[in-house]
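A protein chain is absent from this complex, but the other protein chains hold their places.
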Amino acid sequence: MRGAKSAKWVAIAGVVALTATACGGGDDDKGSGKVDPKGIVSYANGEPQNLLQPSNTMEAYGSVVIDALFTGLVHYDKQGNITYENAESVTPDKANKVWTVKLKKGWKFHDNTPVTAKSYVDAWNWAADPANGQQNSAWYRDIVGYDDVHPAKGKAKKKAMSGLKVVDENTFTITLKNGIPYYQYKLVYKPFFPLPAAALKDPKKYGEAPVGNGPYKFSKWDRKKLISVRTWPGYKGEDKPKNGGIDFKAYTKDTAAYADLKSDNVDTMPIVPNSELANFKNDFGDRAIVSDYSALNTVNFAFYTPQWKKTDIKVLQGLSMAIDRDTIAKTVFYGTRESATGWVAKGVKGYQDDACGKFCKFDPKAAKASIKAGGGVPGNKIQIQYNADQPHKDWVVAVCNSITKATGVKCTGDAVTDFAADTEIRDQKKVKSMYRSGWVLDYPFNGNFLADLYGTGVDGNKGGFSDPKFDKLTAEADKAKTIDESAELYQKAEKELVNSFPGIPLWYNKTLSAYSNNVKKIEFDQAGDPVLSDVEVFEK
Amino acid sequence: MPDLMKTPPADEPEVALAPPSGKAAEAGEVGGARSLWGDAWRDLRRRPLFVVSGLLILLVLLVSAFPGLFTSTDPGSGDLTKNFLGSPNLTHFFQDDWFGYDRQGRSIYARVVFGARNSVMVGLGVTLLVTFFGGLVGMLAGYFGGFWDSLLSRITDVFFGIPFLLGAMVVLNAFTDRDVWVITGALAFLGWTQIARVMRGAVITTKHADYVMAAKALGAGTKRILFRHVLPNAVAPVIVVATIALGTYIVAESTLSYLGLGFGSDAVSWGADISDATQDIRNNPHTLIFPAGMLSITVLAFIMLGDAVREALDPKLR
C-alpha cells in the first residue's frame, strides 16, 4: 500500500506549506489554500455522441458540456421546485394550455447578439424539422402545429409550429394541444434552449464550436481528448462561475478516470467505477461524494409473455417481497444504494415515502405464501434480462439468489451483450420473462416516472403494461389546475400501482464520486451532474 | 489477436515434421506411423514433463466429468449475509471455505470444481471442430493442389485476415443465448485456419514421399492414398498444434468473458468467474487467484503435453 502512504506524506507536506503561507500573512479560509478565481476545473468526461447542439444532445457526455455553455428558461432546486434562469416568468393560462414566457432583459449570446424571444422560437422550429436531424425533436410534440413541422412520415409541411408566437422582443407564448399543469418542468430540458440566429444558418460549424448564452464560452474541442470552455464575463445569470473555466477530458474507461482522480490529474468524475465501490471512501476520505440522484432501478415484467399475461398479481407482489434489498445494498453495492419503497425516485416533486408499502419489504415467508396463494409462477422459473456491458450482473445474480432462496422459484440472469441489443429485444417485445430497467429523471416531477413509463401504450412502457385505473388517474392528474394538485393526483396513481405491479422497485441510486486536492469542494445535483460553476480551484 | 489468444504460430510445429520411413509404409498400411508413434510413445513415457502434464489433464477431465465427487455444495447459491467475500481458509481441504467466498457469498471451491466442465468443453470442442474442418480443408488443398489449392487457400486467407478478437466480438454479439455450443462454434469458425495451413504444409511434404509415389504407381485410388498413406503421416504436426491450441482456447473463453461475451450469467465457468473477480482484485485477490490459478494450471498441462509430444515426434529435437 505504498500509494496510500505517499498520499499521507503529501498531506503532511501540505501542512508544512500551509504554515509557511500563513506566516506570509495570508489568513484566508482557515488556511486551506488560496482560491484562484481563474483556476480551471477538470472533469472526467467522454466524447460527446453528436455535435454540440442542445436539441441534439441527450447522452451524458454532451449534456454536461451543453449545460456549461447554455442557460435555459428555467431550472429546479433540490426539492424539485422551479427556479427562473433566463426567464423572468413562465405563466400558464387557466387551462394550462397557453404559456407565456417573459425573458430577463439584457442577456446576450457569446457572440454578443442579444437573446430574444425569437432566439427561442426559431431554434425550436428549426429543431422540430426532421430534415435538421435533431434527436430531441419529439420534446416539442405537445405544442400546437408540431405535426405539420414534424409529420410521422415524410417531409415537413410547414416551417414553423403555429403554437409558438413571438409577442415582443422579450415575450413569447407557447400554445399546447392539451393543458399540462407541469409543462414548465419540461422547459428545463435541453431542446428548449435558445440558439443565436447565425447557428441556424450554419448548424455544423456552430455544432463544432457552439455559441451559447451560458456561464461559459466555448474555447476548443480537441476530438476525443478535450473540450475546453472558459468563463464568459458577459454572463447575466445568478450562477456566475467561481472559476476560470472547465476542461472536459475524454476518458474511455471509468477505472482510468478514477486512477487519475486519485493522483489529482482530474478534479472529479461522474461516478466511481464499480470495482472501487469498496475503496472510494477510504481513498478520498472527506473528499468522497455521496449524494442523492433521482434515478430508480427496477425489474419489470414482460406482460406480453404467456408467463405474466394471466398471472395473479399476488405472485408479482410475492416476488417483490422475496428480494432482500437491504442486504444486497449493503454487500454488493457497499452501502451505496438505498432500498426503494415506490415507483418514483427521490428528489422530484411529488415523491412520497412507502408508496409500495409492505410489498417492497423483504419478507421471505409472506413472499412464499403470496406466490402460493396466487397460483405460483408459471413454469416455476423466471429470467431477468440485463445488458452485460454495464455492471448489472452482480445485483441481478444477487436478486435471483434472494428470490430462489426465499421462494424456491428458479431464477437466472439473462445477459444480453450490450445496451443496443438489450433495447432492441425490449422494443421488439421479445423479452422472455423479466427485464432490468432504470429511469433517470427527465424533469423533477413524479409524473415523469409514472405516466411516461406505465401509461398504456406510451413509448417508455416497454413491458406492455396496462392498468385502466392507473390511466384514468394519470389523465385526471394531467387535467389538474395547479402543479401541486397534479403532483398529488399522481401520488394517488402511484399508489394504484401496488394493485397492478408493473415492475419491482429495487433501489434508489446515489451519485458516488469524489474530488481532487486541487479544488475546494464539488457538489452534484439530483440529475447526477456536477455543479461545476460553483467549484473553487486552489492556487497552484 | 494478441489480446485474446495467440494460437501458437503455425510454423512452430512444422519443424516437428518427422520424415516417415518409406520402407515401412510400403510394407504395411499404417506401418510408417506405427514405428514413428511407437518410438514416440516409448520416448514419452520416460519424460517427467509428459507424465506430470498427463496426470494433471486426467485430473481435470475427472473433475469436469464428475464434479459431484469433489464437492456437494451448489456453486450457484450463496449467502450474502454470512459469506460476502469471505476469506479463504487454506487448511480446510476440500471444504466450502477452502478457497473463500465470492461477492455473492458462494463457495469459490465449489465454483472452481463446477466451472471446470464448461471451460474444458470449450477447449476440447473447439479443438475437435478445428482439427476436423481445418484438417479437411488443409488436406484437400495440399493434396489436390492447383485450382483447389488456390481456392481453399484464398478462403483460408480471408478468415486468417480477420483479427481474431474482432471477429469473435462480432460473431458472439450476434447471439443472445451463449452456451457451450455457441462459444465453441464461434471460436472454431474463426480459428480453423491455423490447422488448415499446418495440414496443407504437412500433406504437401508427405505426398512427394517415395511411398506415396509408389502407392500411386501401384494404382491405389485417391481415397485410399489420402486416408491410408498421406493422412497418418501428415497428422503428427496437426496433433501437436491442436494440443497446444487447446489450452489457448480455454484462455480465449476467459478473455471473451472479460469482454462480456462469455457464458450467460447462470453458467459456471472459470472464465466468467475470473472476469467477475477482476473488480475485487484490489481488496479480495483470492476471488481471482483460485479460478485463474486452476485455469492456468490446466492450460499449462495441455501446452506441456503438446511440447512433450512434439519433442518425442521430432528426432532432431531429441
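By letter and in written order, the chains are A and B; residue numbering begins at 1 in each of them.
As a working rule, contacts are C-beta pairs under 8 Å (C-beta built on N, C-alpha and C of every residue); 3 or more make two chains touch, one makes a residue touch a chain.
Convention: contacts and distances are computed from a predicted model.
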item	value
Name per UniProt, for the chain absent here [options: "Response regulator", "ATP-dependent Clp protease adaptor protein ClpS", "ABC transporter permease" or "ATP synthase subunit a"]	"ABC transporter permease"
Residue of B:Asn118, B:Thr248, B:Ser269 or B:Asn284 in touch with the missing chain, whole complex considered	B:Thr248
Residue touching the undisplayed chain, where the options are A:Lys153, A:Lys310 or A:Lys540	A:Lys153
Sole contact to the chain not displayed, among A:Thr113, A:Asn265 or A:Ser291	A:Asn265
Contact partner of the left-out chain, one of B:Thr176, B:Thr206, B:Asn233 or B:Thr287	B:Thr176
Selected residue (touches chain absent from view) among A:Asp77, A:Asp111, A:Glu424 or A:Glu539	A:Glu424
Interface with the unshown chain - residue positions in subunit B	1-4, 6, 8-12, 14-15, 154-155, 157-159, 161-167, 169-171, 173-174, 176, 247-248, 251, 254-255, 258-259, 271, 274-275, 278, 281-282, 288, 292, 295-297, 299-300, 303-304, 314, 316-317
Residues belonging to subunit A that touch the chain removed from view	1-3, 6, 48-51, 58-59, 130-131, 133-135, 137-138, 150-154, 223-225, 250-253, 255-257, 259-260, 263, 265, 389, 418-421, 423-425, 427, 438-440, 442, 459-460
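Note that in this section only the chains that are shown with their structure count from here on.
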item	value
Footprint of subunit B on subunit A - complex, ascending	273-276, 278-279, 324, 327-328, 331-332, 388-389, 391, 393-394, 396-398, 400-402, 404-405, 412-418, 421, 425
Complex contacts: residues of subunit B adjacent to subunit A	76-78, 80-81, 84-85, 103-105, 172-173, 176, 178, 260-261, 264-266, 276, 278-283
